[in-house]
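Structure record follows, encoded as structure tokens.
A protein chain is absent from this complex, but the other protein chains hold their places.
Each chain gets a letter, A, B and C, in the order it is written, and its residues are counted from 1.
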Amino acid sequence: MNVVLGPNNYGKAETRLVHVRRDRAEHELADLTVSVALAGDLAGTHLHGDNAALLPTDTQKNTVYAFARDGVGQVETFALRLARHFVDSQPSITRSRVAIAEHGWRRLGPHSFARTGECTRTVVASYDGSTSWVVSGITDLVLLNSTGSEFHGFVRDQYTTLPDADDRILATAVRANWRHLGADEKDWDTSFAAAREALVGAFVNTYSLSLQQTLYAMGAAVLGVDGIVEVRLSLPNKHHFLVDLAPFGLDNPGEVFYAADRPYGLIEGTVLREDAPPAGLAWSLTG
Amino acid sequence: MNVVLGPNNYGKAETRLVHVRRDRAEHELADLTVSVALAGDLAGTHLHGDNAALLPTDTQKNTVYAFARDGVGQVETFALRLARHFVDSQPSITRSRVAIAEHGWRRLGPHSFARTGECTRTVVASYDGSTSWVVSGITDLVLLNSTGSEFHGFVRDQYTTLPDADDRILATAVRANWRHLGADEKDWDTSFAAAREALVGAFVNTYSLSLQQTLYAMGAAVLGVDGIVEVRLSLPNKHHFLVDLAPFGLDNPGEVFYAADRPYGLIEGTVLREDAPPAGLAWSLTG
Amino acid sequence: MNVVLGPNNYGKAETRLVHVRRDRAEHELADLTVSVALAGDLAGTHLHGDNAALLPTDTQKNTVYAFARDGVGQVETFALRLARHFVDSQPSITRSRVAIAEHGWRRLGPHSFARTGECTRTVVASYDGSTSWVVSGITDLVLLNSTGSEFHGFVRDQYTTLPDADDRILATAVRANWRHLGADEKDWDTSFAAAREALVGAFVNTYSLSLQQTLYAMGAAVLGVDGIVEVRLSLPNKHHFLVDLAPFGLDNPGEVFYAADRPYGLIEGTVLREDAPPAGLAWSLTG
Partner (left out) sequence: MNVVLGPNNYGKAETRLVHVRRDRAEHELADLTVSVALAGDLAGTHLHGDNAALLPTDTQKNTVYAFARDGVGQVETFALRLARHFVDSQPSITRSRVAIAEHGWRRLGPHSFARTGECTRTVVASYDGSTSWVVSGITDLVLLNSTGSEFHGFVRDQYTTLPDADDRILATAVRANWRHLGADEKDWDTSFAAAREALVGAFVNTYSLSLQQTLYAMGAAVLGVDGIVEVRLSLPNKHHFLVDLAPFGLDNPGEVFYAADRPYGLIEGTVLREDAPPAGLAWSLTG
């Protein structure tokens, strides 16, 4: 048997960076969790423990902090700066991926903030030495429609007991990532706001016959934002079960629900422009 | 050796209830996690497995859902209804505590909502068959001041290495609970909003020489809300450490921070009105 | 309205300490999470931000590490050393509490270990300048009996739907804490092992008519260990519901279960020796 090394990468994960912009009357706050992954010619360290081509993950962490000295700006831009730096400065590194989660804060005063937990903005920037890719995203956006959702007409086999539903609660925790056409400088903040608005708008305004239908509508809406060519969504179906109150002599006209934790439906899908260019390294360091 | 049964209680914890009020053009949503604890003459089940005096926790869960059929209303009121029911209807039960966490949702449309994660409103209602106590509270309210905080003049012993700080980030995740003078019907929502505003205002506006000083100011501010007699605060000091950028030839004038997870300072304290009546069962079923 | 400061404490929480004993052929590993809480005359910092009486929590962390230089030994002893140090060395500090969670590792070789996740050993040592208290404990010990558990004969009211069970799964995640008679040096490791064995043995060997009955039996068993005078148990009832397979033409003779997350029953109780001395600060810094 011959054993060989396959795809591999390494990096510093979850570096917690808070940046305060103090050169103005109202401080600005950026709160990021930054994860770096690098790939290239790393056979030496794997096969022989020869680290001559290995930039320590500790250095990667230092680099994140040092780069922040110039300010963070839009997270897509910061991720691209870092992704390009590692490949451009390290001969052994040929591909990089920098993932950032930006935690939101709401202004309370010139120097005061409250952390918002409504969702987290994410970005993954990848680079192969010549081309860059940017995937923006959102997680933990929990949405609920209290009506306007049905589910029926599905397959029934010998294990099916689910009754038809003509008016149910539809709730999900949105995880969505969208690929941009290129990585040129643009107003990423505006793009993110538009994509988020599209996701929320489609969820709210789609009369839903299945969570899949809502997923597709949400993806299609995001593709209406300039420069976005592909959207991947992962939507848990956060089940709300109507409680049977009949044993207590009560009806339950869609008012009292049990919110279940597990199990949950999980709907995952991709919606893309027909003319979307190949994804390259956008979704994975191995392409 | 003689072994005896000491204080004990039991109940159903973390019943997840979502209530939709549908009798209006705009639905209203209540999303609660309800925990019940009951105490009384429960020696039979402990000593002999004689359950004749034991209302099953499953029944307690059913009761939560059945009571919700009439609507939830203000969570303090709902907690009191439940707390009184169990003692008043069960001869063996002499003390009850109903704790509710209310998860926030923001309206997106007439039937659409986004879950807010900024904080969670809580209540604990207790009852002993004649008197009721209400403790309202808040958790997961994460606040940060990017300046206006110093820390110096502290004790130095042989294990002290901390330098004086004359301008640091002060951040915490507020857990606060406040005891009301009585349990009479009142506008609990307005009271909660005022208490929350007081907490946030005191955090923002206190020039802080220690997190303890901020804690006291926050507690005192909440006591300014009508009918609140005691406040208990638990404030983790979420440390933000200035990163030393000197090895990279850079200064760091209070801009780049490492946000640490563990360890953390933990400051806990009580602030109360001098004329606060005894707490009774407000903080614990055993008084 | 006159506002006053009530009970308060502060300290460094969750200092992560790993100690390697290297002065032997087989290394020994101690993996601890240490939390310190101190109380005393702390009005100055609360009322005026005067920190002259305040030992920084950073110093407390340093102290934990410095004390570990001499070795950790039994966690009860290490906790007592720390608890006594802070009160004895700080004029303003009159009461201390040091809580330690010890994470278990299994030996794989002379210098190699695998972390065990079966449970966590805990200790809380308290000190008031003259008397010390030790409370040992265990968390996350998940136990299950697949038979030998019934539940019936309980109260039925209009909200009760639970059927009698004459053979159910009984499962819980044990959190138990037990108070020792004094804080004199003793073989804490042996005591812990005996207490754990008593808990497990009583769970396994009690034919259970209610989780309360099992709780009492577990507590009483721990009191059989020399020098233990009080036990407090918190036992979630981790419900396993028999799945109804009848719609699929199948019976289910106690074989296929749904393991539920929430809600859960929560049974809490104290079992103590009739001659147990007063608890002092054992359970709380405020006594």
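We take it that a residue touches a chain if its C-beta (ideal position, glycine included) is under 8 Å from a C-beta of that chain, and two chains touch if they have at least 3 such contacts.
Quick caveat, the model's predicted, so the values are computed rather than measured.
Touch with the chain omitted from the figure is made, among A:A13, A:L108 or A:A173, by A:A13. Among C:G117, C:G182, C:G227 or C:P277, the one in contact with the hidden chain is C:G117.
Looking at A:M1, A:A25 or A:A246, the residue that reaches the missing chain in the full complex is A:M1. Remark: the residues of chain A touching the chain excluded from display are 1-16, 35, 37, 42, 45-59, 61-63, 66, 89-90, 92, 151-157, 159-162, 208-210, 212-213, 215-216, 219-220, 223-224, 230, 236-237, 262-275.
Listed here are the chain C residues that touch the chain not shown: 16-22, 27, 29, 31, 62, 65-66, 68-69, 105-106, 108-109, 111-118, 140-148, 169, 200, 203-205, 240, 243, 245, 247-248, 250, 252-261.
Where chain B meets the chain that is not shown, the touching residues are 158-159, 161, 247-249, 261-262.
Simple rule for what comes next: only the chains that are shown with their structure count from here on.
Between the Cα centres of chain B and chain C there is a gap of 22 Å. Shared interface positions of chain A, i.e. residues touching 2 or more other chains, are given as 247-248, 261.
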